[in-house]
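Note that one protein chain of the assembly has been removed; the remaining protein chains are unaltered in position.
For clarity, chains are labelled A and B in written order, and residue numbers in each chain start from 1.
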Amino acid sequence: MTGALPVALGNYVALASVMFFIGVVGVLVRRNPLVMLMSIELMFNAANVLFMAFARAWLQNAGQIFAFLVITVAAAEAAIGLAIVVAVFRSAATVDVDEVRSLHG
Amino acid sequence: MILNPFGTADWMAIAPIVALAIASLLVLLADLVARPAISRYGAVAIGLLGTAAAAVLAAMQYGHVYAAFFGGFVTGGFTTVFEEIVAIALAGSLALYATLGDPKRIGGTVALMLWGSCGAMLMAGAANLMTIFLGLELLSLALYCLCGMVDRRGARESALKYLILSSTASGFLLFGMALLFGASGSVLLADLARPQLAANPLFWMGSGLFLIGLAFKMSLVPFHAWAPDVYEGAPLPVTAYMSVATKAATLAVFARVLYAALPAGTASHVMLPVWIVAGISMIAGNVGMLAQHDLKRLLAYSGIAQVGYILTAMAGGSALGLRYAIYYLVAYTFMNLGAFAVATAISGEHEEGARLVSYAGLARRRPWLAAAMTFFMLALAGMPPTAGFLGKILILATSADSGYAWLGGLLVAGTAISLYAYAKVVRAMYLPQSGDHHVADLRPIAPLAWISVTLCLIGVIAMTFYPLTPSNVLPLLR
Partner (left out) sequence: MIHHVMGNDGTYPLLIALWLLPLLGAILCWGFGPWLKARAGWLASALVGASFVLAVLSWGAGTQSVGGTLGAHQSLLSWIPGFDFGLLLDPLALLWVFVITGVGALIHLYSIGYMDGDAAFARFFAYMNFFVFAMLTLVLSDNFVGLLIGWGLVGLASYFLIGFWFFKPSAVAAARKAFVLNVVGDVGIMFAIFLIVANVHSIGFGDAFAAAGSYATPTLFLICLGLFVGAAAKSAQVPLHTWLPDAMEGPTPVSALIHAATMVTAGVYLIARCAPLWSVNADAQMLVGTIGGLTALLGAILGCAQWDIKRILAYSTMSQIGYMIMGVGVGAYEGGVAHFFTHAFFKAQLFLGSGLIIHALANEQDIRRMGGLAKKLPYAFVVMLVGVLAICGTPGFSAFFSKDMIIYGTLQHGHPWLYAVGILTAGLTAYYMLRLLFVTFLGSYRGAVDPSDLGIRHPELAGLPSDGDPAPQDATAHHHAPAWIMNLPVGILIVPSIFAGWLMFGGANSPWAHFFAGQFPVPNVVVPPISEGATSAIVFACVLVGAAVAAARYASKGALADAVARLRSESVRMPALLSNRFYFDAAIDALCVRSAQLAGTFFGRVADPHVIDGTVREAAISARWMGTLMRSLQTGLLRAYALILVFGAACFIVYYALAGGR
């Protein structure tokens, strides 16, 4: 019941895994919240790649619908993320996440 | 039939969620057209009406199991119970907002609370991966905003931390979902129970990443680091809401996966890491409480441990365990909301009553409030004769039965540690200390805060005497 893919399915999984890994590393090493959000987008999009590939492989359009859903959610998240970054900048005068640490312990 | 997704049955299934959505739009509308006139109480009143409607509609579905939206949303006893928990948390937090809310932002705040609850209720009945993701994100997005909706540096910081960490966890969850989809070719949870999946590596890795996301939302150690900071920074009502509703909604998803969406015979292996982190959480959460001086942080660590207790009940995957978990969760809802309601009641106009020093000598200034707080702390610590104690006894009994006695042992050890931490709050209130000057002047207590405290007290006491362990929560999927 799997549909034919021009490229073997394993390659998509590998690509998505690498994208996901880059995203995780990005969250860990970057200090600008905007870049961190972009890294998170990368993680989401890695999942999207998987959804599309599997949707084609299984001939199930649920995966494609899921990818659209994710894109929508990611857009909303980016909007809220930007708003929060601006709000943090207003109160802390910095957006370096290493400087924003009044809550601890 | 299948071509008519907007049939009456489907609408009935999501009626509670629709009620909340309508109420949130009404709040925004009222805020728009009658800004100065609509006070804190007006907005909160609309919100509470919507909540009441949602609660009644959810109750009407009790016991009617059917799958709506092509199997994406399932109603029944289980869904109803969790929807009611969300409704209780929502009502409690809204009541706190009536006391603490910023009048300029109250419309948006209440609307966001209602939307977040839509997401939480969606999670309560979610039966496919898409609905789970949608509900989770709806809840989370609303909470990011709510955390930061106060002009305070800590609040903004908590919003940022929550946003980044929670989104990262969502990334893991989503990637796991993609792998699960790849393994089964379906987004329905029911299809994940097919036996041939047990041998599929995609299924295992997908489950693992999916469970990481859930463990984060349940704030299990080591996915807990966000919780103390976010709880401390967020406004009190939001913290109260998060401590109950987020946990309940995530537990609903978790229970559905555990009980209905695993190939037969794999549950003990698939879930083993979760039980381990639950055990760690029971110890680490309670230890973390010991050195805290802020009630919200203290309750954050307490919540980490309490989720561990609830998971202990489910560990064997027995129907009885699920009933006991629900019992403990409902009791926990009341005791935790009660503690936050007391904190609200002693909050000043510009300062939340969260630092432990503001509780010094409370027994003399507000003896009834101090007594109520003592009761909630005893209940959270699991001392008799409270519902917390009976809940723990039940959990222990079921954990010993289902072969997870080691989790029961950790529960007992954690309980012993936690006594000291909860006693700190009680001691602060009853010791005759010279701490009274920390609190400049007490405001007259708002009636809604009093009512919340009283209702939570009644809730905990009622749970003590009436064993609410609903028997018809299964099946979780159809």
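Assume contacts are C-beta pairs under 8 Å (C-beta built on N, C-alpha and C of every residue); 3 or more make two chains touch, one makes a residue touch a chain.
Predicted model, so just to flag it, every value in this text is computed and none were measured.
> So there's a chain missing from this view; which of the remaining chains does it actually touch?
Listed by label, the shown chains it touches are A, B.
> Taking the full complex into account, find the residue in B:112, B:132 or B:169 that is in contact with the omitted chain.
Touching the chain that is not displayed is residue B:169.
> Among B:43, B:160 or B:278, which one is in touch with the chain left out?
The missing chain is touched by B:160.
> Which one touches the absent chain: B:13, B:30, B:126 or B:209?
B:209
> In the full complex, which bits of chain A touch the chain not displayed? Write them out.
Per the touch rule, chain A residues meeting the hidden chain are 24, 27-29, 31, 97-98, 100-105.
> Identify the residues of chain B touching the omitted chain, counting contacts across the whole complex.
Those residues of chain B that touch the unshown chain are 160-161, 164-165, 168-169, 172, 200-205, 207-209, 211-212, 215-216, 221-223, 225-226, 228-229, 269-270, 272-273, 277, 284, 287-292, 301, 383-385, 389-390, 392-394, 396-397, 399-400, 405, 408, 412, 415-417, 419-421, 423, 431-432, 465, 467, 469.
To be clear about the criterion, only the chains that are shown with their structure count from here on.
> Find the geometric centre of each of chain A and chain B from their Cα atoms only, then give the gap between the two centres in Å, rounded to an integer.
About 26 Å separates the centre of chain A from that of chain B.
> Which residues of chain B touch chain A once you look at their complex with the stated criterion?
129-130, 133-134, 137, 141, 144-145, 148, 151-154, 156-161, 163-164, 167-168, 170-172, 174-175, 177-179, 181-182, 185-187, 228-229, 232-233, 291-292, 297
> Could you pull out which chain A residues touch chain B in their complex?
For chain A paired with chain B, touching residues are 1, 13, 16, 20, 23-24, 27, 33, 36-37, 40, 43-44, 46-48, 50-51, 53-55, 57-58, 60, 62-63, 65-66, 69-70, 73, 76-77, 80-81, 83-85, 87-88, 90-92, 97, 100-105.
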